[in-house]
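A single protein chain has been omitted; all remaining protein chains appear in their positions.
And now, subunit A:
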Amino acid sequence: MSILLDLERLSVRYNRLTALSDVSLEARAGEVTTVIGPNGAGKTSLVNAVMGLIPSRGRVTFPLWPKAALSTGARVRARICLVPETRDLFGPMTVLDNLRLGAFVARSERGFDMEARLAEVARLFPRLDERRHQQAQTLSGGERQMLALGRALMLRPRFLMLDEPSLGLAPLVVAEIFRVIEQLKRDGVAILLIEQNARAALRVADHAYVLEGGEVQLQGSAATVMADARVVGAYLGMGRTGGAQGPVAEPPERIEGGLASGSEASRPARDAGVHHARTRPAIGAAS
């Protein structure tokens, strides 16, 4: 399959802190590529840099759409979309306006049908359709997530990046989001999925990267990564309920010295517990 996104030795620095160092990654047409890793691993920095929202070093190329690398706007026009971790909706505008704006760059293209796109998104997220005249800022967290995803889908993306689409959602809503991801995958949309919910992510993914401390610690087909003993221990919580195992590799000094080093260690363990156990049957039931 052809390569859609080719990252070569990508590095992101914030002042003194190195959030990503020399990350190389590929995403292929028709595949779901997932990046998992603990909090602060640099996942969000990765997709933001790929989208051109923050400065980075190294090479970001989209072999099929060479012009896309020029700017964020050029990526959007090439139908490369990001649903950011912060959602970035237009709060005072209605759901409908947010959705329409999602297709802003396509509005005058030949063959583009706004109503058809809206209907398609309404079919995927009936809940949004019921609230089409509500202000985006008054939506619940889950509805906001759906709107952010819906806004990106309005453009009929060819390559879609999702930054923790299930963040903070109830298990049933997580299942709904993953159902949409699977549907998109069936429709042939290439996806780069950032997830804390490693089990669900690895299940839909074809290829997986484990990012820790700004570096790729492990990569391979989703099946191999899922079977890796270290991943099982750290992210899938098959081991003890205490989840005392550390991440795949010890995080480098600079991250350990950071503000969140204590809570970082406990996050995978929490994910490994109740959350996963409850989402699993929900997803199973939905798909």
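As a convention for this text, contacts are C-beta pairs under 8 Å (C-beta built on N, C-alpha and C of every residue); 3 or more make two chains touch, one makes a residue touch a chain; residues count from 1.
The rule is simple: contacts and distances are computed from a predicted model.
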item	value
Chain not displayed: protein name in its UniProt record ("Cytochrome aa3 quinol oxidase subunit III", "NADH-quinone oxidoreductase subunit F", "Tryptophan synthase beta chain" or "Branched-chain amino acid ABC transporter permease")	"Branched-chain amino acid ABC transporter permease"
Touch criterion as defined above, residue of A:Gly102, A:Gly150 or A:Gly233 at the omitted chain	A:Gly102
Among A:Lys43, A:Arg151, A:Lys185 or A:Arg199, residue touching the chain not depicted	A:Arg151
Per the touch definition above, residue among A:Val12, A:Val32, A:Leu89 or A:Leu118 touching the missing chain	A:Leu89
Among A:Leu4, A:Val23 or A:Val76, residue touching the chain not depicted	A:Val76
Sites on subunit A contacted by the missing partner chain, in the whole complex	51, 53, 70-73, 76-77, 81-82, 84, 86-93, 97, 100-102, 104-105, 107, 151-152, 155
